[in-house]
Every structure is written in C-alpha cells, then in structure tokens.
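The complex appears here without one of its protein chains, the remainder shown in place.
Going by the order they are written in, the chains are A, B and C; count residues from 1 in each one.
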Amino acid sequence: MTNTQLTLIQIDNYGPWTVTPEPRREMDLQTLQSRLFADLAQFVGSRDGYVFFTRFDNMVAVTNGLDRTDHELMQESIRNRYPVTLSLGVGVDEVPVEALERATEEIQLAGSAQDGDRREVLGGEFYTGSATGDLNIAHFDVNDATGKYTDRLNEFDSFIHIEQGYASLMRHMREAHGALSFFVGGDNIISVCPSLTESEYRSAIEHVESEVGVELKVGVGTGESAHVAGFAAKHALEDCRHRGTDVEFEAAPAQVSDD
Amino acid sequence: MTNTQLTLIQIDNYGPWTVTPEPRREMDLQTLQSRLFADLAQFVGSRDGYVFFTRFDNMVAVTNGLDRTDHELMQESIRNRYPVTLSLGVGVDEVPVEALERATEEIQLAGSAQDGDRREVLGGEFYTGSATGDLNIAHFDVNDATGKYTDRLNEFDSFIHIEQGYASLMRHMREAHGALSFFVGGDNIISVCPSLTESEYRSAIEHVESEVGVELKVGVGTGESAHVAGFAAKHALEDCRHRGTDVEFEAAPAQVSDD
Amino acid sequence: MTNTQLTLIQIDNYGPWTVTPEPRREMDLQTLQSRLFADLAQFVGSRDGYVFFTRFDNMVAVTNGLDRTDHELMQESIRNRYPVTLSLGVGVDEVPVEALERATEEIQLAGSAQDGDRREVLGGEFYTGSATGDLNIAHFDVNDATGKYTDRLNEFDSFIHIEQGYASLMRHMREAHGALSFFVGGDNIISVCPSLTESEYRSAIEHVESEVGVELKVGVGTGESAHVAGFAAKHALEDCRHRGTDVEFEAAPAQVSDD
Partner (left out) sequence: MTNTQLTLIQIDNYGPWTVTPEPRREMDLQTLQSRLFADLAQFVGSRDGYVFFTRFDNMVAVTNGLDRTDHELMQESIRNRYPVTLSLGVGVDEVPVEALERATEEIQLAGSAQDGDRREVLGGEFYTGSATGDLNIAHFDVNDATGKYTDRLNEFDSFIHIEQGYASLMRHMREAHGALSFFVGGDNIISVCPSLTESEYRSAIEHVESEVGVELKVGVGTGESAHVAGFAAKHALEDCRHRGTDVEFEAAPAQVSDD
C-alpha cells in the first residue's frame, strides 16, 4: 500500500500581480517562474522529494520526508528572495489524486488564488511513516524519440507528438488509477502512482499507442521517498533500453523494512 | 506580410549525458534545465526576443533583432557556465512553422541530437529587416480559469483541462495556419502566427471549445520584435477582459514605418 | 566551550580551467562564481549552516549540523549542474582557525588546488554533538555607515573605508583569538569566534578605530547552529541600534540543553 504525501504549491495572487500596475515583460515572468521552480526543485530535491513545474503558478510536489518545519522554511526562503509568496497545502493518501484533492482543498478553503488578502496558507496532513512501499514512481519515455522525431521532423512537429502522447497518458492514468503524470522535458514523463501491476502499465502503454500513435516504455521503482523510488525507476528504464522490453520494475535497494 | 525569424536551441548530446556514467538525480536535471531556459529567456528577452521552454532540451525562440554575433555570444556564455553546450539553427519565413523547419534542418544536417561528436552548430538565415508587421503574437488565456478550475477542482484536474485546451489549440493552429503555440504557465498560451483575420482567431477558439470544452479568449499584437508584438498582445488581452470580448487586436505603438 | 565545525569548499583545478583552452569572458566567470556560492548558501543555509564567499574558488562554511551524507550530496548536486567540481575538507575545534587548519589539510594532503587529477576530495572530522554553546557568531557593522559614507562620499571611497575596517578587524580577530571574520555586504562583517568576553569584543572595536578610524558595533549570539547563533547575533545588533551601545549579547532561545 502506498502512502503518497503531496504538496500543492500555489503562488499567492499571481494573476493580478503579473498585470499590476501594468502587464510585465513576458521574458521576465518566464525567468521568475522558472527560477522559482528551480529553487523549489533544489530545496525539495535535496530532501529526496520531487517537484513538478505543472503550471508554474501551481506546482505539485511529492514531499514524503518533508515535515511542517520544512514547509515553513520553504515559504520563508521564498518570501525573503522573491516578489511573490507561496501558499502550501499538504495531503496524504494511498491514491495520489486523492492526496492532491486534500492538499488543494487546504488552500481553497483559505481563499481564492486571486484573493488579494490570502497569503502563505500552510495546512494539511503530514505523513510520519517511512517504508519502501510508500511511493511508486513510473518513468516513461518515448521509444526512439530521437530517431523518429527529433532528427527527422521540425521541432514543433516533434513536440506535438510528445505532447499528444503526454495528454493521452495523463488522462488515462488519472482516470484509470488516480495516478498523476508530469512531462519533465525531452521525451520523459514521470507518474506518481498507487500500486499497479505490470499488466496495468502495459494497458496504459497500449492505450496511448492506439489513441495517438506514440510508443512508450516504462521503468517503475518503489521507495520511501520520491528520489529513492524515482532513481530506481530510472534504472528500470535503462533495463528496458538494454533488454528491449516495454515494462521493467526495480525495487529500491533495501534501506528500510517494509511495513 | 510577416517575417518570423525563429531559432531552434538544442542541447548537444543531452540524452546520453543525463545517464552517463549513471543516471543523475532528477531534481538536479530539472534545476539545470529550468535555469538554462531562464538564462536564455533573459539573454534573448533583453534583446526583445522570446524563448519558449518547449521540451527544455529543445527550445524555440523568436529572434527577430538578434544577429549571428548575438547567437555566437549565447553559445559562448552557456559553454562558459554549464556542463552542456548548445547548437543553434536559424530560419526565416512568413509562416512560422516553415521558419522552424529551416532552423531545424540546419542542426539536423550537421548531426544527430545524440551524436557524441556534434557540438555547437550555428547556421541558418538571419533576417536583417525591421518592420512593425514582421511579427504577429497572439496571447490566449482561459476564460475565468480561477473561478472554473483553480478554486474548484484539485490541481491536477485543473491542469488536465488546461493541457487539453493547449493540445487542441496547438494542433489546430499548426495545421490550419502553420502557427506555433506554446503554454507559458497559468492558463496562458502564446502563439507565433502569420497574418490572420479576426474570423480565423474566432474559428480557433470555437474549435477548441467544441473539441475539448475549454473556452479561450485572445489578444493579438504586431511589432518588429517579439517583445513589442507580445506586449501589444498582452494589452489587447486586457481589452478582452475589460470589454468582455473574445478577440481583440492592438497594434504596437508606431516605432518604425511599416513596409 | 565552542565546537566549531568548518568546511573548506575548494573548486577543483579552477585556475587552469578559467584559461583553458583560452581565457574566458570575465562576466561569465563572475556569474558562475556567484551562482555557485548562492547555491551553496541555499543548500547549507537550509540546514542552518552558513557559507561565506571568501575567495569564491575557496569558500569557508560553518557546517555544524551537516554530516558526511550532506557533504556528499553537496558535491553530487554541483557535479550534476556545473562545469566544475568541489573538494571538501571538514575540521572541528574549539578555536575556529584550528578547525579550518584541519579542514584545509584534508584537501591539501590529497593534492594541489591546481592538480589536474585531484577531484572531489571529501574528508575530515564531523561533529556529532549539538549544544547551545557550540557556536559563537559575532555580527559587526559600521556605525552610521549611510550617514558617514554612503550618502556623502563617492562609492569607492566609502568602499575603501569599509575594506580598511574589515582588513583591520580580520587580522586582529585572527591573531588575538583565532576567530575568522568575513565581509558579507553593505557594512556588515560576521565573525566565527571562540568564547570571548565583552571586554575582548570592546578591545577589537577599539583596535579597529585606532588603527583605521572606522567605528564598529557588534551583536553576539550563541547557538547549536550557525543560523541559530547568527540570528541571535542579528537581534543583539538591533539591541545596539536601539540602545546606542557598542556590544550586546543575546543567547539563542532555549532549544537544547547546554553541555
């Protein structure tokens, strides 16, 4: 049974801020958003969590191992260095989308994303356990993306194929399993999943291939933190490459006893 | 008639680098990719161009106003500060996807994205003109995204709606007009377009609404640079908000004579 | 009795790298150095340590609370994102300069700073205790720097005064007490000290005033980490401002029992 702790990271009042008193230079907004994400990736990543840029004004993080004090420090450090502040909602559940539902509600109950008065919400449930089976991370990539797309089509047509593959996978995984999938660059998609069988991963791959014609393979890892599970998934994906297979599992090295 | 100069920015040999000698921590890759994009956004943006993160290992930039020397400096500065290098291909055309086709070919002809020997390609055509009508930038956003999605659904379901809207718009704009569309965060999509009529923008909006049920509005601007055209588009989008309309045009303030 | 754990952070083979194959643009080197320091400030700072930029290719960090695994992660993250690597030496002692002596030797014994083969040294002693009295941080600033210098002289002459004050204080504190002092911007100097009396701090202030004519005041804090001690020092410095005094002590809030 998985125990996924997810944190929703939402920039307070961002929409209004970007156009007040006047619209701001787009490249400055892109720079701000990207560097904010990068700082959160380092903060959470150095504690073995994952952050996904998602919509940049709203980001989803897998924060098993980060407690309330860590979340307070995250808010404080951003407050000290950026012209915006963050609200954080935290939820825990066996099914990732349910954990995110709770995390999101923590913030929504406190006020709108565009509420001029709502600042630095911090609330929710923090998971205090730590077991190898807590997290399942699946790392998908597109078969021979370089040969089929990057070296042959113009970049936008390559990009359209990758995006269609992502859009198809994200919907299927959420609807069928409550799993959350995020494009992370190149031809890579990382999904935060409940416990799924090899057959269920194969079905997801077949669904995407039949719906949009994009061929995926996947490496799956488990662990007590996003980094441990995700790193195992990366190695499993390398196994797919070496063995020519579509689905590979790799358990994290034994570090804590299973529950 | 538009004259769109596009630059394809491709990290050399990135796929292999990320797993050699072993896979690297995912959050470090996310940080590297995001900060590289942010640096390019600042470099190009301060010269009035635009960069879109696209797939992060491949990025598309609107570079009217940046010449060969600027592109060489971009490569040199990244070489001096990052563990990776960039290849740049440049193309010019009235139709954005055609310009990108040429830009992409410049790099593809020199070698594969995963060619261990191909480093720092720089080639293509640089546009030397400068006229208000050179670029058309369309800035789309989702009607009342905060009220309909962000404040009501869990963040992933909000995100799915935005992604579906983006996937639909990107395909339609590319197939119907050779326009290139990029999600830039929140509920915003920026498109680089040839000259299109109000009716063609309305058709795009209707297409997305009927295909995936997401309602968009759009501000359109023209200018001799991406920043000038894009800033005019932002103001046009504000007009949509204030007037309750779906499509608004705003010409850039007269700075150079039209051709 | 203090127990100061210091880490010397040295970029491997930096001198040769900056001129190979040719000298590199100076502003790119400045950017690289500053952002590397900023990343280390965040990594160490979020674990309640302090880093001082010192010479940028060699940086001194107060790392009570950071263990070997933390230091390994620091090296790994930099290796994944920068074109250079770091060697780290760690030492512990009651007297800060002695701790730094040991930290420096760990690296020197492994090879020269310009040894083309020496990469990513990691060695030394890690302090495992945690007591309020472990660290003494003194935060000095110049009396009325804004009124006397910044608002009256040209910036370089203001800067010369601050630098002379720093050079005088750094030598005195090191020779008299084995304390290490670092300029941290503005008119601020932070010193890592053994246990010193109010009288010894007054002597330091008098020494600087008589030697170079720069008037300092100081707030002193103690704590089990650099952040706890340093934050107490900042508050003590505010006491100096409000009370018009030259030396103030402020103990850290009781968080752990004294040894």
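What we mean here is this: a residue touches a chain if its C-beta (ideal position, glycine included) is under 8 Å from a C-beta of that chain, and two chains touch if they have at least 3 such contacts.
Quick caveat: nothing in here was measured; it's all calculated off a predicted structure.
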In the complete complex, the chain left out here touches which of the visible ones? A, B, C
With the full complex in mind, choose from A:S77, A:S130 or A:S203 the residue touching the hidden chain. A:S77
For the chain that's not shown, point to the residue among C:E76, C:E94, C:E163 or C:D246 touching it. C:E163
Absent-chain interface residues of subunit C come out as 8, 10, 14-15, 19, 23, 25-31, 33-35, 37-38, 41-42, 44-46, 49-51, 53-58, 60, 97, 100-101, 103-105, 108, 112-114, 146, 150-160, 162-164, 166-167, 170-171, 174, 180, 184-187, 190, 227, 230-231, 234-235, 238
Name every residue on subunit B in touch with the hidden partner chain. 39, 42-43, 46, 73, 77
Residues on subunit A that touch the omitted chain in the whole complex? 24-25, 28-29, 31-32, 35, 76-77, 80-83
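One rule holds for everything that comes next: only the chains that are shown with their structure count from here on.
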Per mean C-alpha coordinates, the chain lying farthest from subunit B is C
Take the average of all CA coordinates in subunit A, do the same for subunit C, and state the distance between these two points in whole angstrom. 37
Centroid of subunit A to centroid of subunit B, CA atoms only: how many Å? 23
Please report how many Å separate the Cα centroid of subunit B from that of subunit C, as a whole number. 43
By the touch rule stated above, which residues of subunit C touch at least two different other chains? 77
